[in-house]
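With one protein chain removed, the remaining protein chains of the complex are shown where they sit.
Here the chain labels run A, B and C in written order, and each chain numbers its own residues starting at 1.
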Amino acid sequence: MINITINGRIVQAEEGEYLLSVLKREKIDVPALCHHDAVEPYGGCRLCTVEITKKEWNGWSDYVTSCLYPVEKGLIVSTHSTKVNEIRKTILDLYVARHPNSPEIKELAEQYGVFETTFETIADGDNCTLCGICTRICDEMGFHAISLVGRGHGKIVAPPLNEAPPDCTGCLSCALNCPTNFIKFKDEGDYRTIWGKKFELITCSQCGKKTITKEFAQYLSDNRDIPYEYFEICDECHRKQTALEMGKIANWTREEQS
Amino acid sequence: MKKRFIVNPSTCTGCRNCELACAFVHAENGKLGKSRIYPIDGGFKDLWVPVACLQCDDAACVKSCLVNALKRNPETGAIELNHDICVNCKACVAACPFGCSLIDEQHELIVKCDLCGGDPACVLFCPTKALQYKPIDNKTNKIAV
Amino acid sequence: MQIANPKQLNKIRKEYLAKQDQYPKKIMVCCGTGCIANGALKLVDAFRDILKKRKIKGFTVEALKETGCHGFCEQGPLVVIEPDGTFYSKVKAKDVEDIVEKSIKKDEIIEKLLFTDPVDKKKITKYNDISFFKYQKRIALKNLGKISAHSIDEYIAYGGYQALAKVLSKMSQDEVIQEITKSGLRGRGGGGFSTGRKWKICKDIKAEAHYVICNGDEGDPGAFMDRSIMEGDPHAVLEGMMIAAYAIGAKQGYIYVREEYPLAVTHLEKAINDCENLGLLGDNILKTGFSFSIKIARGAGAFVCGESSALMKSVAGEVGEPRAKYIRSVVKGLYDQPTVLNNVETLVNVPIIIDKGADWYKKLGTPKSSGTKVFSLVGKVRNTGLIEVPMGITLREIIYDIGGGIIDNRPFKAVQTGGPSGGCLPESQLDLPVDFDTLTEVGAMMGSGGMIVMDDRTCMVDVAKYFLEFLVSESCGKCVPCREGLFQLLKLATKICEGRGEEDDLEKIEKLSDNIILSSLCGLGKSGPNPIMSTLRYFKDEYITHIKDKKCPAGVCRDLITYEILDNCTGCTACKPVCPVNAITGNKKELHVIDQNLCTQCGACFAVCNFDAILVS
Partner (left out) sequence: MNHNFDKLHEIFDRHPKTQESLIAVLQDIQKEYQYLPSEALTETSKVLDIPLSKVFSVSTFYNSFSLNERGETVIKVCTGTACHIRGAKLIKDQIESLLNLKSGETSKDKKFTLEEVACVGACAMAPVVITNDKYHGSVKVSNVKKLLKAK
């Protein structure tokens, strides 16, 4: 364990631990739009930028993204210095200009004092901030179904060849973790459609409730050796069944004792 | 000695105190949490079975989690879900053969029993000791007296 | 035939030189990309036919050499007769007959093929008397134009692989590193980091594998020295890599070459094969237990891949998105192993330092920036091309002594150094010594060495906009300050160029640029605002004119200028066909007229008019 100073307070941390996880542990609020603990830090949105310095740097300071900065002994961090606030506000200003119709971006920006953009608004700007959370989660889960396509300002998140992604199992992890809820999907009747691909939802054989897609269940069954039958009834019916199974045993012991 | 969560359906009266306690303990910003324990009809007269996570050794939920959000806490023996890592894909809910991974619709979260970090509320509130959290003599595998 | 020890290396040298000495003269035809574009290969075929058919006494085809690029491409195709150094420029296939008859068989000079000095219009015969070459100090480029680009024997004959032999047989890894550190060699790719220190850090990291990568991406537009070196002297690059690999203990090396340099790839591939056949690459080189092999990784069109971490992703076959470099690539680079990435020019200096010693090298250049630097002097300067000069030389000496001054004697306005991450320097900075630190202090940057000279007909706001357009199209799009920030900077610059600029735009530009520099992930974003910031710093009045008076003094920004045909128009109809929107009317020999509401001010008519009959206002 080493000691570092954050906003004047001495704090304990693991050598080499990412600075953002220390800030989170110390309940210091720093925006981190492109961060998700399920995946490696990305360093794309730059909102978690903080000012760091050390005694031996005598006055010089650097601006680093806390999500990726490995802490080391003697680090002195200020998370809300004037310059850091200015950087944060400029980036949020750029976000508001790029995503004028996104309520999540508007709310985040206002939280840090940015109420309108000083730049030229991109009127038809969509709400994808290219934070990469969806593609990184999809990779982490082993599907690699969607990816960042193109380069620079015109970059988008898309399935390969802009067709229904062959590797997608409809698990929705991309849509459910998108900070601006940009990824569209629809659950209707027995089917789910996402990325222009249709999936059949498993219907609970007992009560008819819909659970996850068949493709997702098949993937889990094949790759994580979970018997496919487990997926065929919903969690509520599983609980009922468990109660009946344990009930038999309890009843048997009850009769045994009396 | 390691403690174990013990369920004794024969003394359970189905009063659902445990369910209430669990919901209360996991309340957030004023709204009740989703209980992780449900006394359910055991299929025989006056027989209730409190169903809660069995903290399995070879847990289907842990195997189903593709982002490693479910890890066992060595002290309490409970499999704990890290909400920051969880991507809400509901694989564990679908995979658990006992239905003990649940969806908390209100807070849009996946939840499971983590034995309240070693001091389960349901045990405290169970009037008939149907639920206990006692050290186990790992030789005899019986409740250590 | 695998050579087993340094002595055999000398045997090849002596045998080769002996064979060469029998030819009283050698014909060196430049076969760089530029000269080939102008028809150099036709010259080579013509020479070959004559030498084969005519059986000229004492001459065989061996005397004909296809050399690398002299760096003087606008004068190409170039033919040099060695050893006296007669320099023929703009040679056509039909001149070959003359050259053989007069300059090979006899010692006559063909006046019409000689280079004319742009300043005093005098014809110059000898290669070393030309001002363009005279003031240069060629060591990294020493073989360019002097040896055949295809023959390993010739490279060895002129001292090649001596440094490698010395290193493998007499020097320990640390001794090599000390020698390079002592020489003060700093990264020629623009980073300026001490090469020796970089090797040291990498060598000391314990890991399964170490890698050496040669950065031949050369993404800076306006820079082409790496191309010429890779095409003209591929073995020097390989030798530099071998020495680096030995120093840090690497078994595998890569050369990352731009997709736009096909000739460099072919020559490098041949050089690698020749080395493998000769036992200079592969296992147990020169029986010293040192094994090293080199693979070529081709770029595919991405300026950002000049940045080290993006380049390594590209070598691994992935998308070239840089990563945060809080853990440097010398510690964790390609496949997370310690990796040394050096620029082509840096590596080519390595064998020279080993051969001649660090003290000799340190005498060149300035104390903090030792050695020489290759610049590609281009733009509105008379002698354009590659120049290698000692560090510390002034911009004025480069542009006027070597460059021969500005075309048509127009007034000098600015020189841009360091490509898209560099800056524009005005006349007041011309007496600045050129080295790493001085340029950075004045807001420019050495960069890879692009040096673009601009005259009064270049608009600085347009140049800033040009660089921003380039960077916006080349940004990888991963981080917001660069993807969105540079995009908005471009919008602000475009606004000013189109006459919609407002007073507070300049303040917005400065504040946004400052934040982009501080918060961008990689060098592209961090140095992206440099061009616009330096033009604002030195040419602020030009911005004010664009904003306040809606005028472009240099006559470039299309929305702020008009083209009119004056009455000294001779009706030669040259302008009519080139107008892309057919805005010019008029018959032969009569005054032509431009229809102002059709005209898009593209400037095509102005470019073709030979009678200065078109006024830009």
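Points to keep in mind about this one:
Operating definition for what follows: a contact is a pair of C-beta atoms (placed from the backbone, for glycine too) under 8 Å apart; a residue touches a chain by one contact, two chains touch by 3 or more.
Bear in mind the structure is a predicted one, so any value in this text is a computation, not a measurement.
When the full complex is examined, the chain removed from view is found to touch A, C.
Per the touch definition above, the residue from C:E15, C:E74 or C:D283 contacting the chain not shown is C:E74.
Residue in contact with the omitted chain (choice from A:V50, A:V64 or A:L148): A:L148. Touch with the chain omitted from the figure is made, among C:D95, C:E154, C:E179 or C:E218, by C:E218.
Across C:L566, C:V593 or C:A607, the single residue that touches the chain missing here is C:A607.
Considering the complete assembly, chain C touches the hidden chain via residues 33-34, 36-38, 71-74, 76, 218-224, 226-227, 258-262, 297-303, 314-320, 376, 378-380, 384-386, 416, 419, 450, 452, 454, 458, 466-467, 470, 473-474, 476, 574, 577-578, 580-581, 602-604, 607-608. Contact between chain A and the unshown chain involves residues 135, 144-151, 158-161, 165-167.
Rule of thumb we're sticking to: only the chains that are shown with their structure count from here on.
The leading chain pair by number of C-beta pairs in contact is A-B. Between the Cα centres of chain A and chain B there is a gap of 26 Å. Between chain A and chain C, the centres computed from C-alpha atoms are 44 Å apart.
Counting only residues that touch two or more partner chains, chain B has none. Not a single residue in chain C touches at least two other chains. Residue ranges of chain C in contact with chain A, taken from their complex: 302, 319, 323-324, 326-327, 472-481, 483-485, 487-488, 491, 508, 511-512, 515, 518-521. The part of chain B that touches chain A in the complex is made up of residues 7, 9-10, 38, 40-44, 47-49, 51, 60, 63-64, 66-67, 69, 82, 84-91, 93-103.
Contact residues on chain A toward chain C in their complex (touch as defined above): 42-46, 49, 63-65, 68-70, 83, 86-87, 90-91, 94-95, 97-98, 118-120, 129-130, 132, 148, 150-155.
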